[in-house]
Structure formats: structure tokens, C-alpha cells
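Only a single protein chain was left out; the remaining protein chains are all shown in position.
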Amino acid sequence: MPAVRDSLFAFRRAPLLSALSITTIAFSLFAVGLFGLVVVNIRQALERVEERVEIRAFVAEKTPVEQIALAANEVAKYAEVQSVDLVTQEQALERARRELGEFKDVFEAEFLPPSLDVHLKSGFRDPATVHQVADRLKALSFVEDVRFGEEWITQLYRLRNIAGVAAVALGLAFAAVAIIIIGATIRMAVLARSREISIMRLVGATDGYIRRPFLIEGFVKGILGGALALGLTWLAIHVVSGYLSFQTVFFDQRLALVGLAAGAMMGLVGSAFSVGRHLPQV
Amino acid sequence: MPAVRDSLFAFRRAPLLSALSITTIAFSLFAVGLFGLVVVNIRQALERVEERVEIRAFVAEKTPVEQIALAANEVAKYAEVQSVDLVTQEQALERARRELGEFKDVFEAEFLPPSLDVHLKSGFRDPATVHQVADRLKALSFVEDVRFGEEWITQLYRLRNIAGVAAVALGLAFAAVAIIIIGATIRMAVLARSREISIMRLVGATDGYIRRPFLIEGFVKGILGGALALGLTWLAIHVVSGYLSFQTVFFDQRLALVGLAAGAMMGLVGSAFSVGRHLPQV
Amino acid sequence: MIRFTKVTKDYPRLGAALNDVSFSVAKGEFVFLTGPSGAGKSTILKLIYMEERPTDGEVRVAGLSSVTIRPRDIPKLRRKLGIVFQDFRLLEDRTAEANVAFALEVTGTPRSAIGGKVSRALTQVGLASKATSYPRELSGGEQQRVAIARALVNDPVLLIADEPTGNLDDRATRGVFQLLRDINASGTAVLMATHNLDLIRRSDYRSIELNRGKIVFDSAEAARAAIERFAE
Partner (left out) sequence: MIRFTKVTKDYPRLGAALNDVSFSVAKGEFVFLTGPSGAGKSTILKLIYMEERPTDGEVRVAGLSSVTIRPRDIPKLRRKLGIVFQDFRLLEDRTAEANVAFALEVTGTPRSAIGGKVSRALTQVGLASKATSYPRELSGGEQQRVAIARALVNDPVLLIADEPTGNLDDRATRGVFQLLRDINASGTAVLMATHNLDLIRRSDYRSIELNRGKIVFDSAEAARAAIERFAE
């Protein structure tokens, strides 16, 4: 196929131009990729944090243990509830010491009340549901007080929403920029080959024939750009996570393929658009 | 000056090519700028946090207040020390309640010892100095225990160092990328004008004459790219800080000028390098 | 093969480059097009391969009309033509060989057939030894012959040549002319714009002379008129 050969020839003939467009595709996808990874990692972190969403119902001090255990069984049957832990006074102290860190020596007295610690099922950890469950717990006769870090849960969800919206917005913006840059590169390629194109026309080449190598060029560059972006992202994440020593997740195979496909699409769309617009002007 | 006219003419003749190179300069400076702002803001935040570096010396319970006050005066005279607060048992309890948030109802007993809270002068808040002062405090007869969050201070400094190194490294990397891209753009311009250049040579133009418009072009594009980058950075910061509602600082006038100059330099260096390399090949 | 009917061609600032021009060329005919610089010769050729469209009138070439042709049919027309341009139009970054092969690749000739056709065409114009030279390594006359080889290579039904001997010495000019005659003898119609009056005088092919966008002399018409006068 001379079209393929032609488009590969374009790489040899204008290695810098080609490298530039691949690099720009790679950089835009790299940016999207980095951001995507931030999102992926934030989400993971959020999920881990979310698991700690719990409602703590403090029990009046003189309540018999049997009654609490009974109530615990009752609460465990709520549709939203994943598990219920009964925390005795000793366990509460132990935990407080752990959680309050450097002040641990300071806690001597047994002053923490026992509690029922309720974990919700995933999918039921949004502020509204938490509120609802908390209200039901509050209605139990032996419960003195219910705490669940309302502020904190709301903030968590707000952060997640911001991250999601930003991911989509930035992704779209960068894709647009990349397509524009590819279009510009193809336009330059068209201009650089304008003499060749006009001669092709004069010896009887069809528009499809003239167009094909540009499309293939865009497609191949897109794929290469996508692959480069994946490599860069992988490298960046590993360097960063190695340096700051925190755990990170990389894209799975499916997402990596999506990245390549996105590169190819960007290359194809950009070149198709640009060729369509600029070929008639040559 | 025909050189200036020629280089401006280049913008009209190849608006897309020009826009592309300006955009790439802008994007690279934008990235540097964003990162720079992150650094600036992290630094500011660190400074604020740093102010909270304090050494707390717990005093044996039966020590007379006069002796503590005397010691406090003594400690306040250390070269490294900014201020010394005497915290009584009641104040300690009050503070614990405030700091421990949701568990505040739980603290009933007066079990916290009084303490001397020592703040260090800025410049003396590094781990080594803090250690040293802590040791001197420990030597005081009535001091039972000294705490100063060693781990925390060390982490803080490590973070600051990472930020600094990353700023320089990323800044250099991006500058290199930008210069390469400008070089590529100028190379394309040289190639696009190769016929013109060869004709110029044949009618007696000197190399300096041929080179000048490319240098001016690079310079002007660099300035424009720098300006665009400043604008983008400003916008990005304001959008982000507006959305996440936290306080940010922008570059001062001097740094903004440095940004413009950096753009101009990048444009000039990139085009000089590229013209020097590719002109002889035309 | 070609029919111009009351063709007028205006260029934006110039006004009429051609003014009410009518003539026709039969299958297999050999026709010279002459006239001073700027008379409109190249314009007529451009109308034939439909790089330009007439402002008024109709141009018919190989069964296609300038009035009804769709843009996507123009490649089909051009594949039937061989064109030698006044300014050669060779690709600077391809060898002589590749320049000729180009015309075949574009029209989808199978790769296996290309090599043979290309070397035959280059041999015909006497440039077999320069097959792998780039245009800048060729003299002006050699470039012109590459351009001719490219026009010949796909066996056109009509060959259009715009000043194909402008850069050639007398001997090479006669060589190229002989080549065009041979092609014509094998059935291809030839339309050749030239300033070389010697060639026209020495052969007895039909010649059309243009001046300021009008046909001022057509040897076929003149002959017909003479015959008519003789018959009276």
C-alpha cells in the first residue's frame, strides 16, 4: 500500500515535525493521564477512608451488657448496616490512647463510655443515609449520644465531586488542545507538501488518495503519542511514589488501551479535520 | 527595519505556526508557573505551620509557681528562643479540650500537668536546634518531660527540601522542552522558507541578514508566550482558589517580569540554536 | 477529443485572457499552439486539463464538459491526459525515476508494472543513465525531459505540452519533437504550445496562432478557405 509507505516516509522526511506532533499528543495525554491517576488514587484513598465512616452511639453507663448486645443484633439487621461492634469501656480507652498519639501517657482514668460502633455498607455512606441511621440509633432508649463526624463526611463527598468534575473538565480541555495541535501539525504537513499535492492532482490523483497518507499519519502518530504518554505517566508515577514513598495504583490494562485508543482517535480526528479544511485550499 | 517587518510578516503569513509556537512557550512557562505557585504557596503554608513549632516542657506537679516563672525568664534569654509561655493546669485542660475536638465532653478530670511552652525564633526551627534546646530544658531540675514532635519537624523539613528540588528540576526540564519545541518551530520556519533563503543568498544577503528575522521572531514569540503563560497561571490560580476556597498568593511584579524575560530568553535561545544549526543546510 | 465553444476566460485583475475562442482538435491530431508571450497559450492548456474553468462558453475534453463536470470526475479526466508543464513541476525530493513512477502510483497502477514502464519512458527521452539523479542534479534540459517522460508514461489519449523544448538545444529539440511525432503516430493526440517557429515551418502539422486572447490564425481554417476559394 503506497499510502502507508507514504505516511511512513513522512516520518523519515520530516522526523522533527513528526516527533513534535507525537510529543504534543503524548504531552496532552500525559497531562490527562497524570490527572487521571491523581483521580484514581484519590478515589482509592477515599474508598479506604470511607471504610472508616462509622456512627458511634455512646451507651449510658449503667446499661446491662445483655441489653446492649441485643440492640447490637437489632441494629445489625438494618439494610444499610454492614457491621456493629460493641466497644467496652476498656476498649474505648485503649483506642483513645492509640488515636491520640503522643498524649497517651496522659490518659489514666477510665472516663470513656462504652459504645456501639456501626459501619455502613458501601453505597450507604453518603451524608443523607448516615444522618438517617444516626437518627434511628438516637431513638434507642439506652443511647446517650450519637456522633458521626457530619462535617467530615460532607467534606469528603464534596472533595470527591470536585475531583470528578475537574477530571472531566480538564480531560476535555486537554483533548481539545491536543486535537488543535495535531490539526496544526497536519496543516503544516499539508502546506509543506502543497507542491507535491498540486502535482498529484495534476497527474490525476483522487482526493481520497491524497488524503489517505495524512489520515494514516495522524492515526499512527496518535498511537505513538498515546504509548509515549502511557510510558511517561508510568515513569512519573513511579518516580513520584518512590520519592515520596506512598502507595499508588497505575491504570489497569483496559484503561491503558483506552489511552492508546484516545491517542489514535485524537490523531485521526485532528488530521481528518485539518485535511478536510486545508486540502481544498492547496 | 526590514528585519522587524519580515518577522512580523511571518506572523501574518503563518498565523497558525506562530500561534503554535507561542502556545507551546506559554504552556511550558504555564507549567513552570503553576508549579512555581505551588511552591510559593507551600512555602507560605510551611512558614505559617512552622510558627507552631514549639517545645513543651512538662513541670513536676508540686513545683512552686515562682520557681517556674524564674526559669521561664531564664529560658526566654536563650538566643534561639522567641517566647516562653507558662501554661497552668487549667489552661492545659482548656487547650486539650479545644484540640481534641469531639471528645471534649469526655475530659473531666484535671490530669494534665502544667508546662512551659517554648517558641523558637524563625531560623532556629530546624531539627538540630530544636533538639539542642530540648536538651537544655530537660536539664532543668523541675522539668519532668520534654516533648517537641521530633518526627513532625523532620518531615516538615524533608517536604520543604523535596519541594525545592522538584521546583528546580521540573523548571529546568520544562525549559528544555520549550526550547526544543521553539527550535523545532524555527526549523520548520527555516524549511518553509528554504526557497526564499536560498534566493536571498543568491542575490547577496549576508547570513546575519537572513538570521535576524528568525531571532526577532523567536524573541517576540517568547515574550508573547511569557505573557500568555502569566495570564493563564493567574486565571488557573484564581479559578482553583475560588473553587476550593483557600487562600493563595500570586507572583509579585518582579517574578512576573522574570517570567516574561524567561519567555524571551527561551524564544531567543531556541531560535538562535535552531537557525545556527539549520541555516547552513538550506 | 477537444472542443472549445465561444470560450472566454477572465482573470481577476487582468480582464480577459481569452476572448471568444472556438476550435476543436480531432482524435489523433497533432496541433501547434503559438503566439507571443502572454497571448493565452498556457491558459488554453489549463482549461483543457480543467485547472481553470471558463468564465463563459464550454470546453469539452475526452467526452467531459466543463459545464457539467463534477469535481470528483476531474481526476478521471487527467488520467487520460499526459501533461508537460512549462515549469516542469518535478518533485525536488524524488529522483528522476521516482518522479516518473509517481504519475503511475497516483493512478493506482500495480507496483509490478511500474518499474518497466518507467525505465522505458526514461529511455525514450534519452535519460536512462540519469534515472537516480535528483532534479537539482540535472541540467535544465534534462529536467525538461524527465517532465516529458512523466507525461508519456501512462499512455495518454491526449498529450499536452507547454513549451517542451524551451530549454533544449536544436538537436535535443529535434529529438523531443521526433518523440512527440512517434507518440502521435501511435494514435495519441498532441497539443503543443511553442515559440519555436522553425519546428512549425519544418513540419506540416496544423498550427493555431493566438494573440491577446484571440485566435488570429488557424492553418486548418486557412486551408479550408483556400480550398473553398479554389473551388469557386
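The chains carry the letters A, B and C, assigned in the order they are written, with residues numbered from 1 in each.
Everything below uses one rule, namely that contacts are C-beta pairs under 8 Å (C-beta built on N, C-alpha and C of every residue); 3 or more make two chains touch, one makes a residue touch a chain.
What you are looking at is a predicted structure, and each value in this text was computed from that prediction instead of being measured.
Participant: Need the list of shown chains touched by the one chain that isn't shown.
Facilitator: Within the full complex, the chain not displayed touches B, C.
Participant: Quick one: which of C:Ser24, C:Ser139 or C:Gln178 touches the chain that's been left out?
Facilitator: If we include the chain that is not displayed, C:Ser139 is the one touching it.
Participant: Looking at C:Ser42, C:Asn99 or C:Gln124, which residue reaches the missing chain?
Facilitator: C:Ser42
Participant: Extract the touching residues of subunit B with respect to the undisplayed chain.
Facilitator: Subunit B touches the missing chain through residues 2, 13, 195-196, 198-207, 209.
Participant: Spell out the interface residues on subunit C facing the chain that's missing from view.
Facilitator: Residue positions of subunit C that touch the missing chain: 11, 13-14, 34-38, 41-42, 86-88, 132-133, 137, 139-142, 145, 162-163, 166-173, 195, 197.
The working rule: only the chains that are shown with their structure count from here on.
Participant: Taking CA centroids for every chain, report which one is farthest away from subunit A.
Facilitator: Greatest centre separation from subunit A goes to chain C.
Participant: Approximately how many whole Å separate the CA-defined centres of subunit A and subunit C?
Facilitator: 64
Participant: How many Å are there between the centre of subunit A and the centre of subunit B, using C-alpha atoms for each centre?
Facilitator: The computed centroid separation for subunit A versus subunit B comes out at 26 Å.
Participant: As a quick test, compute the distance in whole Å between the mean CA positions of subunit B and subunit C.
Facilitator: 70
Participant: Counting only residues that touch at least two other chains, what does the list for subunit C look like?
Facilitator: Within subunit C, no residue contacts more than one other chain.
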